[in-house]
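Only one structure is covered here, and it is reproduced in the block below.
Only one protein chain is missing; all other protein chains are in place.
Up next, chain A:
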Amino acid sequence: MSKPYYDPSDLRKFGEITEWSEELGKKFFDYYGSVFEEGALSAREKSLIALAVAHVVKCPYCIDAYTKDGLERGITKEEMMEAVHAGAAIESGATLVHGVQMMNKYKKLSM
């Protein structure tokens, strides 16, 4: 059997990207850490946003990470699923709003 492209245990090694580019890696992780601190938005709210985005960008590592983060913060499964829908709605909206472009082109080309 061939090896899968994604290995769940690779998430643990995320920090290792710094080894091959120390300055950029460090800057990224510092930034990442700061983003998720309590701020104008709570860490809890940011966790749900991250979960929604994780689904939209279809990152399996991020989905694992932010499902667990949500559990750790006591976020309920109903809240998590609503966040996924919020992401999905924007994503499908982004597709559908192009329907206007299709309609415009259709009208322009039609007599």
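General observations
The rule we apply is simple: contacts are C-beta pairs under 8 Å (C-beta built on N, C-alpha and C of every residue); 3 or more make two chains touch, one makes a residue touch a chain; residues count from 1.
By definition in this document, contacts and distances are computed from a predicted model.
Missing chain, UniProt name from the options "Lipid II isoglutaminyl synthase (glutamine-hydrolyzing) subunit MurT", "Radical SAM/Cys-rich domain protein", "Doubled CXXCH motif domain-containing protein" or "ABC transporter ATP-binding protein": "Radical SAM/Cys-rich domain protein".
Considering the full assembly, A:Gly74 is the residue among A:Pro4, A:Gly74 or A:Gly99 that touches the omitted chain. Looking at chain A, the residues touching the absent chain are 9, 12, 42-44, 68-69, 71-74, 76.
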